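Missing here: one protein chain of the complex. Every other protein chain is in place.
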Amino acid sequence: MKFDRDTRRKLFSHVVSVACLLCVGIAIIPLGSILYESVLKGIVVINWSFFTENQPLPCNPQFQSGCQFGGIFNSIEGTLLLIGISAAIALPLGILGGIYLSEFGRHRFGDSLRFFADVLTGVPSIVVGIVVFSLFFLLAQQGLIPTNYTLSVLSAGVALSFIMIPIVARTCEEALALVPNSTREAALALGVPKWKAVTSIVLSTGRSAVMTGALLAIARATGETAPLIILDAGSQFSFQPSAGLHQPTSSLPFSIYNWVQSAYPNWIADAWGATLVLVVLMLGISVAARLALRNKYGEGGVV
Amino acid sequence: MDESGTLVASPPRSAKLQVEGLSAYYGSKQVIQDLSIDFDDKSVTAIIGPSGCGKSTFIRCLNRIHETVPRARATGRVLLDGEDVYTIDPVRVRRRVGMVFQKPNPFPTMSIYGNVASGLRLNGVRKPALVQERVIRSLKQAAMWDEVKEHLDAPGVSLSGGQQQRLCIARALAVEPEVLLMDEPCSALDPIATSKIEDLIFDLKRDYAVIIVTHNMQQAARVADKTAFLYLGKLIEYGDTKEIFERPKVKLTESYITGRFG
Partner (left out) sequence: MSHGPTVAGVTPPPHRRRTHPGDLIFRGLSGGSAVSVLAIFVLSIILLFEASRDSLSRWGLPFLWGQVWNPNATPLSPIVFGALPAILGTLETSFLAMLIGVPLSIGIAIFLTELSPGWLRGPFSFVIELLAAIPSVVFGIWGALFLVPYMGTQVDPSLAATIGRVPLLGAPFAPSPVGYTGDGSLTAGIILAIMVIPTISSVSREAFKAVPNDLREAALSLGATRWETTRLAVFPYAKRGVLGAITLGLGRAVGETIAVVLVIGNSYTIAKSLYAPAVSIASWIANTFGESSGLEREGLLELGLVLLGISLIINVVARLILRRSVFTEGMGT
């Protein structure tokens, strides 16, 4: 009787183990399916000209002849511009903010900044999009900026930077927190002012982790779509440097979103191609960043 | 030998560092209580006492590194050549009062050369020739030039623990301080590395006022001209090392030295 009970307990434990393993399996299925679908359907349009040509006109071979697949050149260009603008705003602010939290922020005010940063990372990106829309719209209404900046690559870049700042600040803080305190004291004991000790010794010691955090934030911004729908809703043309930052551009995620919703076979095909490019890019960055973190600190902790 | 020098009445030497009524706090907890003491130039002073007596906090007040800890503060005066360090820029104080820490802490991203040069470079010395000259001199002073001259580009952290600690001493010497504070510099080291550092300390007192915190009484007896005994944040007894160890005047000192507590 007693033996039976123990066997049952052990059996149940095994059943739970298998169920938990099953959970992992169920989670891996969609990832596998996503990768499979994007490789299968994306690879067919990918060739050299896919990267060098602008997006095609919509076309349905059933009714038209000479349909072209075009390419994603203007989307890549737009994405790079967006990354450039958002990184130029978010990296200095985020890294300096992270330095403040780690080097000066051991007090209640620092704690509340930390809290707000964490909460801010949870604000939906579509909301950030309409916040920045409201910002540019109201500023234009006051006559402080020209109206045509409201829907442009600039406003979208600002929105992406709002998303990046709290992420960069928190990852930078975490990276600097890993620098041992004895390193800080060693620098100060040499008669170095604190700002120099932090910027040259502490920052360079935590350099690779700070850069990894920045890279992950850039990756996040690269894949972000919702604010672009609001602010930078595409253009079929290349960026015109002479026209300035108030022109709309396309971008990889926006193009995918836009083409998926169309009924044109060449656009749908291009959407898969762009998806494959984006997935490879994002997984590449993510794998590289995690490996870099893991090598240095055992295991990467950034979700 | 210098040991004989301590036996005969030594001529009055000018105090390099005079501490007057120093108190130190972490938050509301007072760890140093109204402590006054004078340190001689060109000699070694040891500070001994049981762990938790405030030895480390005390010398961390002397170069004002204590106050970099959140909620830590100090009151009182510390006169360096008659000038209160608490009225001058802490950055300048620390350039004149160097420090070596308990655990060797070379800058992890820098080479051996870069570590020794770091203080100079960060303080704006740009001339490569001058930097090089000082690096070589400091490494020689720290008695490690011959060991490392072939691989100055190797990372500082690639050295052994004892070498790292001597590298940190060289790094502190490179900015040409007048006083050198050492916070239990050998506690993380093996006996051979320890004896090398002790020899080094003996040499250093020709040029510097050395103040060394140690929990090792034999070490204090070996290297120090004078010894101060701290207990619960108070200075209990201070005098020539030989006097303190052979004829302590205070009962508390005697029981500590004879190992009855601590």
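Just a few scattered comments:
For reference, chains read A and B in written order, and residue numbers begin at 1 within each chain.
Convention: a residue touches a chain if its C-beta (ideal position, glycine included) is under 8 Å from a C-beta of that chain, and two chains touch if they have at least 3 such contacts.
Everything numeric here is computed off the predicted structure, so don't read it as measured data.
For the options A:P56, A:G97 or A:G206, the residue in contact with the chain missing from this view is A:G97. Against the chain not shown here, chain A presents residues 9-10, 12-13, 16-17, 19-24, 26-28, 30-31, 33-34, 37-38, 92-101, 103-105, 110, 112-113, 115-128, 130-131, 133-135, 137-138, 162, 165-167, 169-171, 173-174, 177, 193-196, 198-199, 219, 222-226, 229-230, 233, 253, 256-257, 260-261, 268, 271-272, 275, 278-279, 282-283, 285-287, 290, 301-303.
By definition in this document, only the chains that are shown with their structure count from here on.
Centre-to-centre separation of chain A and chain B, using mean CA positions: 49 Å.
Within the complex formed with chain B, the chain A residues making contact are 106-107, 180, 182-194, 196-197, 200-201, 204-205, 207.
Of all residues in chain B, those touching chain A in their complex are 63, 65, 68, 70, 91-96, 98-99, 101, 103, 105-109, 118-119, 122-123, 168, 171-172, 175.
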